[in-house]
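Structure first, commentary second.
Of the protein chains in this complex, one is absent; all others appear in place.
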Amino acid sequence: MINKLTEDALSAVSAVQDGDTVLIGGFGEAGNPTELVHALIEQGARDLVVVNNNAGNGEIGLARLILKGRVRKLICSFPRSAHGHVFDDLYRAGRIQLELVPQGTLAERLRAGGAGIPAFFTPTAAGTDLANGKEVREFDGRDHVLEHAIRGDVALIKAEVADRWGNLIYRKAARNFGPVMAMAAKTTIAQVRRSVDLGAINPEQIVTPSIFVNRVVLVPTPVSERDHVLDKAA
Amino acid sequence: MINKLTEDALSAVSAVQDGDTVLIGGFGEAGNPTELVHALIEQGARDLVVVNNNAGNGEIGLARLILKGRVRKLICSFPRSAHGHVFDDLYRAGRIQLELVPQGTLAERLRAGGAGIPAFFTPTAAGTDLANGKEVREFDGRDHVLEHAIRGDVALIKAEVADRWGNLIYRKAARNFGPVMAMAAKTTIAQVRRSVDLGAINPEQIVTPSIFVNRVVLVPTPVSERDHVLDKAA
Amino acid sequence: MSWTADEIAAIAASDIPEGAFVNLGIGQPERVANFIPTDREVVLHSENGILGMGPQPSAADEDMELINAGKKPVTLLPGGAFFHHADSFSMIRGGHVDICILGAFEVACNGDLANWTTGGDGVPAVGGAMDLAAGAKSVRVITLHTTRAGNPKLLKTVRLPATGRNIVKRVYTDLAVLEPTGSAFRLLRLAPGVSLDHLASFTGADVLTA
Partner (left out) sequence: MSWTADEIAAIAASDIPEGAFVNLGIGQPERVANFIPTDREVVLHSENGILGMGPQPSAADEDMELINAGKKPVTLLPGGAFFHHADSFSMIRGGHVDICILGAFEVACNGDLANWTTGGDGVPAVGGAMDLAAGAKSVRVITLHTTRAGNPKLLKTVRLPATGRNIVKRVYTDLAVLEPTGSAFRLLRLAPGVSLDHLASFTGADVLTA
């Protein structure tokens, strides 16, 4: 019987290797798999390349992973936040690399990675510094930049509900990068608030089908980043 | 007030021009917008380029459009069916052009058209006759073919339920090409079995958001192609 | 002597037609949402996967899984939808968003926009700005006419790294509404009490009045 459900986050991330590329879901704090990232910190892998839209908040989740010196390089679109000193400090000290990618190009490169498309042309960033060194070609009289797929060794994402096959649905704007990261990784691990019986999710409504998910970790009451960060600030 | 709903299929397709590229949804008979295609026949546009996975069944819908001599060129993956003599006859007589495209490449070219991606590399068809004349490039030691986006002037698709903004949900495997064709056309017209009040479709469950839909035509009891074709054959 | 932030937002809002799909950038452009004429239905898009975004909720209804591009809590209107990031940017890059209204560090009369980095030693961040610049059918800018130091932000050519080239269709400032023409800015509307001379002296490119 297929059963991808577990309550053991540490075992779920046990296979992450030093040097792996880890895709971490979330936009702001919506969709951040904070408990899985904390398990990864405990697990100990280092020299990681991390893909995330941002660079973490406070000293929790991704920010904590960075603070612990585990991240060699961050691929992201917006490494600034109201509560984001950790990445800033390391970046200014030259102790972490940054590959800055326009947000839509980041999403599309991940989707391409999951869809078996090694490279594609996009109008985004043509004529800007973020196209420096990249192949440019004209289509319909307009410059386009060749961008390459991103694939992860592991994806850590957060969804709302799963069944034992690993079908996922999300909640509101916490969906964001989850579905494309689930596609783009060799091993996808999702944390969810609850699990339901097989067949209980409407098959018309499944957002990430089971084929893209390897393990599901139940985290019924995930930490609120905002509350955590505001508590620290208080 | 935004209101894309109408019961008048003929008015909905009134702007189609001679020479237009028309994307027509469906796989087999699931998702075929038969009533919209019949309205297009009545409307009279000719010299059309049609994109569909197949080439029509019997003498209904797309098959009838082809039979009436309105289609200059068909872009499709599988122009054969158990009841598909119309295209066969014209093709053998040299009276219709065919661009044969692998099914996944067809779907991806349409999605690219809708997503602002003018071209992408794919491993599909590398080393085969369907890559003849196309740019080939190696990624990760493997040949890939450069494929170009398809955009339509008009898309005719079939969905199950719509609201007045044009949000769509589909039914089972009738979803198929509807969502990518809706993205890829300048004007997207959907026929649906029923309409509901704005807000009645669960926002987590909307498959084609309103931004991709221009007009919605209510067809509560669409014809069954199978019944129609079997009736004719009987 | 010039328009207030609310007045600029109201003018920009009045240019948005019924049924338009609109993306509002972080900061000053967000204010436009408050001034959409009540007799028009406009659908707001948020890059993080929302169509049909509604106004801020009361503090009690805040939900950190229903936030806008600026990570602030918002609401969803009836008819709204959620979708993932690749779909969201397909809407932007694919030319489905009718209008986006962005902030600016600099705008040039050839339509170039600079709004993603001041080029200093800070941490660079681009977010969705370049995708919106490349993909929205009509890119519009809301900005103060000058920097805090009083220097023009409307220029012949941008000096900061560009976000996009030849893309700005209209600029709303506290002094005027203008249109980049290629070699100059064409004046569409002047704030009350602002003279043409004043406008010209604080604009870093020629201003045409016809």
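Letters A, B and C mark the chains as written, and numbering starts fresh at 1 in each.
Here is the rule we use: a contact is a pair of C-beta atoms (placed from the backbone, for glycine too) under 8 Å apart; a residue touches a chain by one contact, two chains touch by 3 or more.
As the structure is a computational prediction, the values presented were derived from the model and not from experiment.
Colleague: Considering the entire complex, write down the shown chains that touch the omitted one.
Modeller: A, B
Colleague: Just one of B:Ala12, B:Ile66, B:Val161 or B:Val207 touches the chain that is missing; which is it?
Modeller: B:Val207
Colleague: Of the residues A:Glu29, A:Asp163 or A:Glu225, which one touches the chain left out of the display?
Modeller: A:Asp163
Colleague: Of A:Ile41, A:Leu98 or A:Leu198, which sits in contact with the chain we cannot see?
Modeller: A:Leu198
Colleague: In the full complex, which residues of subunit B touch the absent chain?
Modeller: 27-31, 53, 77-82, 87-88, 91-92, 98, 100-108, 110-111, 122-130, 170-180, 207, 224-226
Colleague: If the missing chain were put back, which residues of subunit A would it touch?
Modeller: So the residues of subunit A touching the unseen chain are 1-2, 111, 113-117, 163-165, 167, 183, 197-199, 203-204, 206, 209-212.
As a convention for this text, only the chains that are shown with their structure count from here on.
Colleague: Average the CA atoms of each chain to get its centre, and name the chain whose centre is farthest from that of subunit C.
Modeller: Ranked by distance of C-alpha centres from subunit C, the top chain is B.
Colleague: How many Å are there between the centre of subunit A and the centre of subunit B, using C-alpha atoms for each centre?
Modeller: 34
Colleague: Need the CA-centroid distance for the pair subunit A / subunit C, whole Å please.
Modeller: Whole-Å distance between the two chain centres: 28.
Colleague: Please report how many Å separate the Cα centroid of subunit B from that of subunit C, as a whole number.
Modeller: Computed from C-alpha means, the inter-chain centre distance equals 35 Å.
Colleague: Residues of subunit B touching 2+ other chains?
Modeller: 115-117, 204
Colleague: If you look at subunit C, which of its residues touch at least two other chains?
Modeller: Each of 76, 82-83, 86, 89, 92-93, 134-135 in subunit C touches at least two other chains.
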